[in-house]
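The structure that follows is given in the form of structure tokens.
The complex appears here without one of its protein chains, the remainder shown in place.
== chain A ==
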Amino acid sequence: MTDKPVLTLRDLSIEFPTPKGLVKAVKHLDLTIQKGRRVGFIGESGSGKTTTALAIMQMLAEPGRVSSGTIDLAGIDVLALSEEEMRQTRLSRIAYIPQGAMNSLNPVMRIEPQLWDGIIAHEGHVVEAELKRRSDEALASVGLPHHTAQLYPHELSGGMKQRVCIAMGIILNPDLIIADEPTSALDVVTQRQVMQTLKDIQAKIGSGLILIGHDMGLMAQSVDELAVLKDGELVEHGTVQQILEAPEHPYTQDLISSVPLVGGESFLNPERQADAPKRDSTEPLLRFDTVRKDYGDVTALHPLSFTLQGDTPQIISIVGQSGSGKSTMGSIMLGFNEPSQGKVLYEGQDVYNMSAAQSLAFRKNVQAVFQDPYACFNPFYRVNHALKFPFKRFGLAKSEAHTQQAMEEACAAVGLDPDLVLSRYPHQLSGGQRQRLIVARALMLSPKLLIADEPVSMVDASLRASILSNIYDLKDKYGISILYITHDLATAYHVSDFVMVLYKGHVVEAGPPKEVIGDPQHPYTQLLIDSIPWPDLHRSWGHTGGEWDPEAKEAAARRADMVFRGAVPGFDLVAG
């Protein structure tokens, strides 16, 4: 490897003229990337990391423009290129691997022509045998089987699509690869596999790599250097080691400390345990009685029974990858998805066979927080409508002033300033603010049970901990029992009283979090823990030791028995 830089950014500034004035998205950025080096761009959304990448590609969205500085790509002045020259530079010199692999391939074209059109656009006519040889080679290099070429995108899994995008990116051996959060839509096991593929192939062709992301752990496991961006400014740049071990800027320190770690320090400050809300029923709060769910021939959830007593508030976590059946379980609990077999009982009443009055009480007492804080508001109304409406509907409002007071209290409880947020429209608020409002909305109804399905997976990493502590407060201060559905083991480790690990519709391991996640026994739980990227250079990804071999682990997981350690009072689990 030579020390020739593949990319030099000098005093780069990018601005977006808006009706409200000039927005400076990137300010005076100076950065050099050497050949063969992997550089991570880390920062929150809006920090300018993607904008910088797009500027290098000359693909800034209108009306964005580079207002000062230079971009030098291995001797080429990118900003001086004509449109046609820039088109030829893309893919052949700089490749872009996009964030949303789910949607990055043309749905009406097979994979093969989508690899070929990139070659043809740069080299003109190439004979088919040669195209075929090169596309097969590219697919093989990212570990995809030969027949993938003949498939359509919808026939591939998320991990396979992301590999196709990598294959496209390297097909012309670029000098620089820009990967924009390439694994953010994948689950942890696939994330580790795809990241490994990307690293291997980058090392093979010896290009530079910019990895954009917000996950400090993933960065620590993947890059050589880190550039920390905040509000368009490069606040810190150095080797990963320097930055992880001796971060200088307070923002970098925050970024590192805000990552919840399994076994690490808790981000919660438990106060005194509140009593559960007064219950007028002696029946258990929620009971699953041999509940099974089939979709056609596929069993999404194998028979499962548990009882949540609800006399002392608890947080039960349900952990699993996408497709494990965890969201199916959530929707069954909420009465949205009738089980194929068995009963769901809320305070002794069958959730799928309730009178209108019982149903109304159930809806008030069982609240939900969903994954997507953008989709949960009607964009037509100010956000206070979303808070006010259920409060009045369930007959809790005594007067207009009472409603207003309840809204303000709920906002304060989740750390929002009611004057600042309540009279706004949803699009004027950030994802984190919206998700907090959803929690506030649930809180206003003083429910007995909250079902939170991936409540923080779509908000910035730095906000996750604080939103989770809002949710934790519901248990701690208001005595609400919570079912927390997540793919994130580290947060489950901290917030829950009891953890169930779901794999292909089976509960494979269950027990208190310190045991299940801190010391996993089931091969599948071990695989999950091993796939977590740790923000620690002395540790390769997870920690259970041994070779990382997902196929072997999964094979073992299918044979292994359920591991069940220790019940907690008030929660009983019976599998089978």
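Criterion: a contact is a pair of C-beta atoms (placed from the backbone, for glycine too) under 8 Å apart; a residue touches a chain by one contact, two chains touch by 3 or more; residues count from 1.
What we mean here is this: contacts and distances are computed from a predicted model.
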| item | value |
| --- | --- |
| Protein that the absent chain corresponds to, by UniProt name, given "Tryptophan synthase alpha chain", "Monosaccharide ABC transporter membrane protein, CUT2 family", "Peptide/nickel transport system permease protein" or "Cytochrome c oxidase subunit 1" | "Peptide/nickel transport system permease protein" |
| Omitted-chain contact residue, chosen from A:69, A:98 or A:303 | A:98 |
| Sole contact to the chain not displayed, among A:118, A:320 or A:535 | A:118 |
| Touch criterion as defined above, residue of A:68, A:88, A:281 or A:428 at the omitted chain | A:88 |
| Identified contact with the non-displayed chain, of A:7, A:42, A:131 or A:165 | A:165 |
| Touch residues of chain A, complete complex, unshown partner | 57, 59, 87-92, 95-96, 98-100, 102-109, 117-118, 121-122, 152, 154, 165, 168 |
